[in-house]
Each structure stands twice: as C-alpha cells, then as structure tokens.
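Removed: one protein chain of the complex. Kept in place: all other protein chains.
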Amino acid sequence: MLGSQILKMPTFIFQGGRKANLSVLRVILAEMRKNYKQFFFTYYSLFWVLILPFGNGLLYYFMYLPFTKDYIKFEWLGRGLNVDIIGFTLIGQLAYTFFLSTLIAAAIFDREREQGTFEIMLLSPANRLAILLGNTFGASIRYLWLMIGTIAIFAFSFNVGILINDFLAVFLSLLLSFLALLAFGLSLAAFSIHSRRGGLIAIACQEPVAYVSGLVVPQNALPQTLAQAGYLIPLTIGLIALRLCLLGGVLLQDIQLLLASLLVMIVVYVVLAHFLIKIAEKSAKAKGTLALF
Amino acid sequence: MEDIVCKDLTRVYESSRRKRIFGEKIVRSVTAVDHLNLKVEEGELFGLLGPNGAGKTTTVKMLCTLLLPTSGYAAVRGLDVVKNANQVRRIVNMVAGGERMIYYRLTGRENLEYFAELYDVPKQKIKSRVNNLLELVGLYDRADDEVEKYSKGMKQRLQIARGLVNDPQVLFLDEPTIGLDVDIAKDIRQFIRKRLVDKQGKTVLLTTHYMAEAEEICDRVGFLFKGKLVALGTPSELSRMLGKFTTLELIVQGVTDQAVKGLNTFKDIEVVAVENVEYMEASAFKIVLHVTSDELTPQTVTHFERFGAKVVSLNVRKPNLEDAYIHLSRRQES
Partner (left out) sequence: MWHFLRVAKSTAKASLISQWRFFRWGGMGLRLFPPLLNLGVAWALYNTLFKGETSLDFVMATNSSDYFSFVLVGSIFYVYIVSSLFGLGRAMFWERAQGTIEALFLSPMNYVAYMIGMAAASFITSTVDVLLLFFLGNVLGFRAQHIDVLLLIVGIFLMLLALFGLGLIVNAITLTFRDRVNTANTLMTVLLVFSGIVCPIAIMPEWAQIVSKTVPFTYGLDILRTALLYKSDIANILASIMNITLLASLYVIIGIMLLKRIEKNSRKKALLTVL
C-alpha cells in the first residue's frame, strides 16, 4: 500500500502532465520572487548576513586554537585522516549556512501566519508542495551568495589546505548534499504547518543539529548516542562526504555508501513532506484548523 | 476655553526610492495636512470627517504628539504639542480603531494596570480605577482572560478603557467603531456622547468616515479633503449648506442606462448614486438625486416612465450630512 503510494508520487505530487508541471513551476518561481522581495530587501541586511557565516567559521576555528593550530584527526569507517582545521571549519560552515537557509522557510510560514497571508496561500489552488518548495528554494538561493562570500573571505584570510583527487566525487557530494538538505528543509517546513510555533521549533533545531552533525567536532569525538542520532540528518552525511573528498582526497568508490544514503534521504524527506501536508489538509477539513498543536 | 488649537498646522510626508540598485533616487512629497486652522472648545465633541487619505489620522497624531508637524502650531489646553510634548501626553489619550495598542499576551486587567503605571496614575487609585473602567466597558467578567482570547468588539472596548486610564481631559478617537457590529458600534457612540462628554465633560475629537455616526453624536464637524478644512459647522448647518437641494430616493424597476444618462439633460438635477437593490423579490435600482426645486419631483417620475421604467417607491427628504459630504467632495474633486 505504502509502496504503491510512493510509486504514484511523482504524478500525484505534481498532478501529472506538462501543463500541470508548468503551473507548478510558476508557483515555485512566484514564491521565490515573493520570498526575495519580502525578506531580503535592504543593503543593510546584505552587509550583516555576510559577516555572520564568516564569524561562525572563525568561532569554530578559534575553538581549536587552545589545542592545535594545524590538523585534526578525522575518522570514517575505521579510516583516519589528518585534515586541515581551516578547511574542516570552512566546509562545515558552508554546509551549515545552506542548512540554515532551509530552516528559514519554516520560520517564514510563522511570519505568514502572523500577517494572515498563510491561510490565503493555502486556499489558492496552487500545489502545496510547490509552495513549500518555492519558499525553501528561495531561501536557499538567497544564502548561496553568502556561501560564496564566506569562501572568498576565508580564502583571502587563511591558507586553506584543499586536496581533491576526484572531481566527480566532489560534484556528486555537493549536488546530493544540496538536494538532501533541501528535502530536509521541505519536510521541516511541512512540519511547521502543524504548529503555530512551527518556525520557532525549526529555529530551535539549529544548535542541536550543529552539534550532532559534526559541524564543529568530528563525529568520532561525539558521545556515541548523539553521533548515531546525527546520521539521520542529511547535514551529517553531507559533511562527511564533502570533507573526505575536499580535504582527504578520497575517490568516488570510497564515498559510495554516503552518496547512496543521501539519495535515500532525499526520497524519504520528500515523501514525509508530502504526507505531512496531506495530514494538515485533512485536519483543516475536519477541524477547521491547520495547526494540530 | 479652547482645548485644541491649530494654526496653519502642516504635515508633509517625504518618501524616496530607487528604481534600480545605485540608480537615481526619486523623492516624493505628499502634503497630508495643509495649513489647518481649527479650534475645539472645552467639553465639545468634534467630528473630523473625510475620505481615506484626507489627513484625519495625521492631524490626530500631531495633536497627541505621535508626529511632529512640518510647520505651524498646535496646542492642547494651552500646551504646545512640540515644546511641551511630555506635559501634553499626561492630559491626552488616543483610541485607534482596529486591534492594536494592547498587549495580546496580557489579560485585560494587566494591560490597564501596566498603562496606568506608564501614565503615573497614583498607586492607591490604580486598582479602583481599573475595576471601574472594566465595569464601564463591560469587560469586568473577562478581565483576567488574555486579550488574545477576546473578540474584536471586546478588544475595541479594552482599547477605550486604555484610552481612559489616565482620565484624560482631551481624548482623541480615531475611527473607534471601524469594523464593529452595528449594535456594539452604537453602544460605543452612546457611551462616548453620554458618559464621556455630557457627564464627564471631556473634550473629544473623533475622526470617522461614517457620516451617520458624526451626525448622531457630534456637536460640530469639519470636513477634511486632501489636507484642507473645506467646511466647518454643526451637522445641521452643513446639511443646510445644500439647503436649496431636496434629496429624492427612488426605487425604479426596468430602468436603463439611457434613462439615467437622460437625467443629465435636466439642469437642476444631480445624480448622486445608483445601486442595485431587491424590491418585493424583484430586481430594481435605487437612484438618489439632488433636485433644486420641488417641481422637479413629478418631472423625474415622468422621465423614467417615458423610458418604460416603473417608479415603485419615492422618498423625499431634506439633505443630511452624507449628502453634504458627497456634494462637497465632488465640488473639491472638480
């Protein structure tokens, strides 16, 4: 039953047919434009948010200074690598910045609810998943330039020890990490519909996720329970894959398991988002409210 | 004594934007209030009327020190609103329409107690005053519920209580009944007139664009149009400005565009409004006209019959404030 529902998903989600797909694209683009105009409208905010990821990156680098200035030991599946701290921190910060952008979509729905435009959005015939995707994607695109800025500032300020032996591995790691984080953000945004404090809950996830994902400290240094919990989050898997192929020079075959995990996560989180939306709509029809708690 | 005085009071808003990044800056100026001269006597209920954007709210905000005038002078009870702003704040208060200016997460009682502290109400008086205000606005039983759970009408009543917490001598009411049910709006109007003005002798400046509201309770009204005061007087004086007009309200069935346009050929007939209505479960039109003489009344009926329409109802009345307002607005626009 679940399997057949999943198989029907692409048609079901996007209503099938070229015409329906075009209208979904229109909704996505409209949400992205609105997202940009409403929440990213001043030069002032551009200035501040450029400093933020750099500041975070520096913070994590400074946390290592009381111990060492050069390398740390990074383990994966019994294999240990000495990786450059700056590179370790920089990659962590970039992936985390992107992850934060996906959280913003959930927070955006809180603001839409405050303004009274949220219910209006869902009253329209626009595809629900497309609305969520447009918001999540819009927020992500906005943060893309932050990531570029962070790379530029770090590269200017420090010598970053990059070691790449397989560019295909890097490309696939980047692409699948990006998509998996997007899917995760989508499901968080879908979850946030169910609560009037959904955005707050999503924002509250920042620090716990930062910790268990190995953003600052490698997974091998975390308490075991927390490290295992971290593997449920795409950020963790993405960080391991990116660090291995950007700093450790590993090849594609060495990270196949990681890439496969990211692929599975993409499917799982998109399906989860779809079901969360359905539950919300069912609740709305039965009780007259989208919020379940 | 004049409680409110405005002399050449002016407020200009400036806004700027760029069409593109690093493009030329485009500055736009709007004169919201234009050399306003106005006096409101002590104990008077003064109505400030006008369409959206006329400058009513801007005037009120300047008088209660929320906005600085661009030029001119305004005083409340002899205190300059610019130079003596803090003293003015002690003796005035403002109630705005809508659901703002109260804290949703506090209860009704907590809201009033907080504002009482801000207004430096003597500590020993706060409890009794808050209880009295809650009784006055009919919220005593819900005083300890969070404002979040109040209905729109209740929030508005709480706002009125907040506006009275410092027992102001001068009260500004900016569209206080907007969006409220008819019966609640009526209660609030009667409360303002009978309790605040007649019994307590407060000076009240009320802004509204419900003509009937102003006509019902105001001692005097002023019409603001694009920042200028275009008329001033009692409601009956202003209605009598159209003295030479009589208002006809006709309900006509089977009327055509041609028939209505044909009325323009009559020199002394002004078509005020045409709207769809239902009469005896059939579709009809209500047509409101201003005519200069009573002789035109039968001529109007004949005109419609000539076009095959049937006049099923006719009401002849003297012009009211709404008529005066519409007439003035059209004159200003032309």
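Think of it as A and B in the order they're written, each chain with its own count starting at 1.
The criterion applied here is as follows: contacts are C-beta pairs under 8 Å (C-beta built on N, C-alpha and C of every residue); 3 or more make two chains touch, one makes a residue touch a chain.
This one's a predicted model, so the numbers in the text were calculated from it and none came from an experiment.
Screening B:R90, B:K186, B:K228 or B:K286 for touch with the missing chain picks out B:R90. The residue touching the chain not shown here, chosen from A:L29, A:L52 or A:A229, is A:L52. Of the listed residues B:L106, B:L136, B:I178 or B:L314, the one in contact with the hidden chain in the full complex is B:L106.
The missing chain lies against chain A, touching residues 42, 44-45, 48-49, 51-52, 55-56, 58-60, 62-69, 72-73, 197, 200, 203-204, 206-208, 210-211, 216-218, 220-223. Against the chain not shown here, chain B presents residues 13-14, 64-68, 86-87, 89-90, 92-94, 96, 98-106, 110, 113-115, 117-120, 123, 146, 162, 166.
Heads up, the rule we're going with is that only the chains that are shown with their structure count from here on.
Annotation: 51 Å between the Cα-based centres of chain A and chain B.
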